[in-house]
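Excluded from the complex is one protein chain; the other protein chains are retained at their positions.
Right, chain A next:
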Amino acid sequence: MANSMPGEHPEWLWRDPDPKSSYDAVVIGGGGHGLATAYYLAKNHGMTNIAILEKGWLAGGNMARNTTIIRSNYLWDESAAIYEHALKLWEQLPEELDYDFLFSQRGVLNLAHSLQDVRDSVRRVEANRLNGVDAEWLTAEEVAKVCPIINISPDVRYPVLGATYQPRAGIAKHDHVAWAFARACDAMGVDIIQNCEVTGFIKDGNRVTGVETTRGRILSDTVGMVAAGHSSVLAEKAGFRLPVQSHPLQALVSELYEPVHPTVVMSNYVHVYVSQAHKGELVMGAGVDQYNGYGQRGSFHVIEHQMAAALELFPIFGRAHLLRTWGGIVDVCPDASPIIGATPVDGLYVNAGWGTGGFKATPAAGWVMAHTMATGESHELNQPFGLERFTTGHLIDEHGAAGVAH
């Protein structure tokens, strides 16, 4: 970070260019996935005459609203492969980007509260191990050794019967991740263009040749849609449908406290996930609001439900004060897995449908999206996640591992 005198504005990490009239590739969406896509387009594929078009400000959507959890303990082979690729990239990115974004591998516990939970969890641990993903099954007593503030008393409505544990999982500071990618993109010549909303697509027959934006027409034969909650809105402008539904997803933080929570705890059954940020806030999330919505806010009873769950697991939080709640818009797929690949429009690619769990996948999503845009072919990691799976029936049902929020 640049040294600056008190009161002086620090050096900008990226330029604020006006859009050029054309680029070799355009990425729609300046969130984590869009930034990572542009980063790997430049770094892995040598494409530096490219632009990121962001309708608001950089990383102001779900990248600013997630609960920063990173893990790769998904059930199916296809998911384990892409999320584990992401985790391996996370492990090298702070050094590669020369930016300490507080990636902390403090582990994640996914609690089991019923016999069926236990069976599903043990199955997932074994599946993870077969896929080279670190995973262990812990008894309730072992859970308490990892996270002493969890209430493992059998005398509660939903007792903790055990948990899966992934030690390499953790958290990272989301906005620093965005800034790290943005600085690296900018240094390689990528134009990051904010306040530039895509309002339409220019096509020659069935081939995309550019986009109309609030800052003028921008031509490009290769366009990637990386717009999370607004993917359906963009797809409609391009003339096709996506099998996603946009829902509000809420999260909240407490006031700052001394470090009390050493890991990440998730519980599908009582419906909450909790970690403690470096600064000291307890960060909690839960499920989506049931209705479709683009309002970046949800209903208060959802928060009430998640606080009840948090208090059952962590009685120590009884006197904690809520500091702030917020909502983002997540695009949820029927099988709780993302869509990454070609669209019905030639030259137009989509990365969407991550639902409630896109942050953890940021680097891998960018890696495979860049490959797909640069070569016109899916990478082996995103080949199973194409739109065609809804026709072939080869769904990747991750409702269990995607868990809490679906």
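Heads up, the rule we're going with is that a residue touches a chain if its C-beta (ideal position, glycine included) is under 8 Å from a C-beta of that chain, and two chains touch if they have at least 3 such contacts; residues count from 1.
Criterion: contacts and distances are computed from a predicted model.
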Chain left out of the displayed complex - its UniProt protein name, from "Metallophosphatase", "Sarcosine oxidase subunit delta", "Acyl carrier protein" or "Ubiquinol-cytochrome c reductase iron-sulfur subunit": "Sarcosine oxidase subunit delta"
Omitted-chain contact residue, chosen from A:Q105, A:T209 or A:S299: A:S299
Per the touch definition above, residue among A:R71, A:H230 or A:K360 touching the missing chain: A:H230
Option from A:P243, A:P262 or A:G280 whose C-beta touches the chain left out: A:P243
Sites on chain A contacted by the missing partner chain, in the whole complex: 230, 232-233, 236, 241-246, 290-295, 299-301, 331, 334, 390-392
